[in-house]
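The complex appears here without one of its protein chains, the remainder shown in place.
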Amino acid sequence: MLDFDAINADKILTRYDIKMESSEKPETIAARILPKDPALKKVAEDVMNLKGKLIEDDVKAALKSNAPEIVIQDGLLKGMDVVSELYGRGIYYLPHVMVAADAFDKGMKLAEGAMSTEKKTKGTAVMHAAEGDPHDIGKNIAAVLLKSNGYKVIDLGRDVLVDTVVDSVLKNKPNFVTGTALMTTTMSAFPRITAKLAENDVHIPFIGAGGAVNREFVESFDMGVYAVAAKDGPHLAAKIIDGWSWHRLREKWDDIIAGKI
Amino acid sequence: MLDFDAINADKILTRYDIKMESSEKPETIAARILPKDPALKKVAEDVMNLKGKLIEDDVKAALKSNAPEIVIQDGLLKGMDVVSELYGRGIYYLPHVMVAADAFDKGMKLAEGAMSTEKKTKGTAVMHAAEGDPHDIGKNIAAVLLKSNGYKVIDLGRDVLVDTVVDSVLKNKPNFVTGTALMTTTMSAFPRITAKLAENDVHIPFIGAGGAVNREFVESFDMGVYAVAAKDGPHLAAKIIDGWSWHRLREKWDDIIAGKI
Amino acid sequence: MALKNFTKMEYGSADEVVFGDAKYPLSYGLGLKVGAGFVSPEINFAPRPGTEKTVERLVKEYVDYITTDIMNRAVTLGFPSLQLENEWIHQMGNDPKKYAAPVVAGQKAVMKKFNEEYGVACAIRHTCADPRLAEMGLREGMDKTHMYPEKTIESFEVAAENGADVLSVETMGGKEVADYAVVRQDIRGWLFGIGYLGSIDMAWIWPQIVDIAKKNKIVPGGDTNCAGANTSMFMAGGYLDKDIPRTFSAVTRMIASARTLVAIEAGATGPDKDCGYEGPVLKCISGRPSAQEGKGAQDAHADLMGNLMAHTCDLWSNESVEYHSEFGGSSVQCWLGVIGYEAALMNAAKQLKQDKVLRDLYVASDRFRCPEGFCICFDNAYQIGQAIVENGKSYYLRSKAAGLKAAELVQASNDKGKLKLSKQEKDTLNKILTDLNSLPDEEGKFVDWALKEYKNVPAFNPKNYEL
Partner (left out) sequence: MALKNFTKMEYGSADEVVFGDAKYPLSYGLGLKVGAGFVSPEINFAPRPGTEKTVERLVKEYVDYITTDIMNRAVTLGFPSLQLENEWIHQMGNDPKKYAAPVVAGQKAVMKKFNEEYGVACAIRHTCADPRLAEMGLREGMDKTHMYPEKTIESFEVAAENGADVLSVETMGGKEVADYAVVRQDIRGWLFGIGYLGSIDMAWIWPQIVDIAKKNKIVPGGDTNCAGANTSMFMAGGYLDKDIPRTFSAVTRMIASARTLVAIEAGATGPDKDCGYEGPVLKCISGRPSAQEGKGAQDAHADLMGNLMAHTCDLWSNESVEYHSEFGGSSVQCWLGVIGYEAALMNAAKQLKQDKVLRDLYVASDRFRCPEGFCICFDNAYQIGQAIVENGKSYYLRSKAAGLKAAELVQASNDKGKLKLSKQEKDTLNKILTDLNSLPDEEGKFVDWALKEYKNVPAFNPKNYEL
């Protein structure tokens, strides 16, 4: 056996992540996003620091001096913003997001309970993994990110029949539908869905994603808008809520995904 | 240095061509194709044996007892048939084909001179390498094979402007056009050519070939019919002369190329 | 647990383990030998989208295009031997008689033709789909909607009867719990899902596969924890992806090796599946031939051990590529070139008796790049194998031992300053050690605890495992 310990590994292949590690300062990033108000800041920090145990007390405290809408908007959601940002930059890993989302959920339940009017989400998405496709991890992650960004998610699961998706859209009237396919031979369900939607005069964006799928394919059928990663979901959703059509989303796609607009 | 001569090379990577060499019998193949008549047989053998020096005498001899059309049909062309077959099976190399074609040409000149009527070719092709594309070797080979199979070839050369091709087609009224492109960024000239032909109500097959080109691309525009290798040219040409449309060529493409029909 | 359990290593030392040689070599298909002093490429492929729409189109794609192209290029490049792998698409598994039978038969016919004409040794592995859904039921009779458990078994029969030389599958047992655990970085949940439930599911399905293979005189290959450990690894990704810390992914993989071993204990003879990065551990324990993928599988995914993965392989795979054109030919031809040449390099090394040097170079390239790769270097894989066989009789204990051993090896190398870890990776490693060490020493106790702890995991149904 050759003497492996004699190797200078970084000269063969470099660990850029460790090389970069020190240069990233989470606090500076958080400071730019966190609210000024101390009670709201506490709530946001609970989310960002994954404090599922403290959050209920802190939300209650914040509700004393703030409307529930404000606690959601400037507390809970700001906390998730920090989490998203840290995740996007590779400082947080996915499990942080999942646990933060759990804390966020708890806080939301309380704040919503305190609202006088109906619960107001930013919008609704119908999500699914394609007919015949058992791969659903990516879809599940995307669902968490959408939920924790304030969207209502109707998750139809995996290996979902085309008709089930169409029926759900007709019934729930979401702002957009999403489909995930990890196999090239299941993604053909997407255009079948949009065709049936068109027959029913529904023309909302269909976000197509998943390992098998590429932009060219998704843009080969009407309504299709491609997403590379789960973190693109909230960016695209925000534009959809702003009233962008699927045509326009496609046109500005590069900039949306790059976070330029 | 390790002892290279100790290597049993065939166990690492096998020379299937040499392994196969002995199993191929050119004579048996030739016997199936060569004509019975001794004078015609001589002519055909001159072509197949690359005898550029003997062929003129032998053609003259054959013309004494045969009409020029017969000498061409059953002598010269049969010789080229053997050459094509041997080339197709990997027994002959390309240089054999080139030199056989030279002999064939000499014989043709004589036989044509002896014809009472106008020279009769099977059909006409306009050939070119795409605008901006200097790669023309493949096209040149394909031209030789078409010529030696009895077609008239109008070769426009390489790096040929779209309009030059269109003008030549309008003027010469060929049975088909061919385009060769070795660069992905030059092949886009093909659909520009066919579009202009369509404007002029010309709807002949456009054989698209060359390293950059694939079947999908060629079939993405009207008139396009793909060819993989130079030897496909005569097969496709024969069907075109039989009156097949580009639609039909595409439909039966696999079988034509595989030599099944 | 009626199956044989490994309680000792088949190799006397780690250094005996090297690519191209297995303690129990195989000979099958059209003259193919595996693990008998030689490495062959294993080429895998996916049909173009849309070709699944009719049986005719699908058969054309697999037979006239993909298989024919592959065999042609093998001869053009002079490869003396190769294996094909067909990973079934949903349509084939959902209606095997209609969709799969003609594909399987058609591919074999093309291979026979080339084998007769050129003498090129070849065989085909059919990796049937396991579409079972935990929420519907994993065992026969449970899923009345899709009948997936029944269809899974039928798939193997159809494959075996129509021309498969090797049967493989990537089974799904325990995945519902593993999925839940992986995104929460909960190693105990993972241990329960894959180490325990996964092993139980393997012990149910693999004896059936082995029977079918025996009846048809073909080879029961092996499994892979693609469902679990590849998801971890895929999410851990390259140096810039940070969905899962790589220390977590490494430990999950090593836990999975205890689970994938069950196939062999049920009678599988190898070659196991290319995407099972637990392969080196399995080979150390069982001496069975191993399929692996790395540098030449960039078409399918990139990881941090592209060279390393070759060091113990007997088949060298491209994982999978979609059929399409490239400047150099069709995609399957291009990638066959890549893996076939790598096999040639390994075979040249074997002939010149430099195979252990080349093995060590493969290792040296990636040894300190990431904890996953570090664990499956032959010396470490051997130690992890030992931890498994020492606890061979309990699925729980041996999985836990594999995980702990892996975590300890990683920590030791990091302490020595060789294997570098990011802060997050170190934190995770410490948590893993604490978590695993906090678990009980008895299987019964662990299972009781876990059934309670994970009872609300979506789709988890103890009946799937007769619990």
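Labels for the chains are A, B and C, by order of writing; each one numbers its residues from 1.
Methods note: contacts are C-beta pairs under 8 Å (C-beta built on N, C-alpha and C of every residue); 3 or more make two chains touch, one makes a residue touch a chain.
None of these values were measured; they are calculated from a predicted model.
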Handout entry: Shown chains that the omitted chain touches within the full complex
Key = A, B, C
Practice task
Determine which one of C:Leu58, C:Val75, C:Met235 or C:Val457 touches the chain that has been left out.
Solution key: C:Val75
Practice task
Could you tell which one of B:Leu76, B:Val126, B:Ile141 or B:Ile207 touches the chain left off the display?
Solution key: B:Ile141
Handout entry: Touching the absent chain when the full complex is considered, from C:Val59, C:Ala123 or C:Leu304
Key = C:Leu304
Completion exercise
Residues of subunit C touching the missing chain are 46, 72-73, 75-78, 237-241, 294-302, 304, 306-307, 319-322, 324, 326-329, 331, 333-335, 337-338, 341-342, 344-345, 347-349, 351-352, 354, 357-358, 360-362, 364-366, 369
Fill in the blank from the handout: Absent-chain interface residues of subunit A come out as 2-3, 6-8, 10-16, 19-20, 211-212, 214-216, 254
Fill in the blank from the handout: Residue positions on subunit B contacting the omitted chain are 1-2, 4-5, 7, 9, 12-13, 15-18, 21, 87, 90-95, 98-99, 132-134, 136-137, 140-141, 157-159, 183-188, 212, 217
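Note that only the chains that are shown with their structure count from here on.
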Contact graph of the chains (line, ring, star, complete, other): line
Practice task
Could you work out which chain's C-alpha centre is the most distant one from the centre of subunit A?
Solution key: B
Fill in the blank from the handout: In whole angstrom, the CA-centroid distance of subunit A from subunit B equals 58
Exercise for the section: Report the inter-chain centroid distance for subunit A and subunit C in whole angstrom, where each centroid is the mean of the CA atoms. Expected result: 31
Problem - Centre-to-centre distance between subunit C and subunit B (centres being mean Cα positions), rounded to whole Å - result: 49
Problem - Sequence positions of subunit B contacting 2 or more other chains - result: none
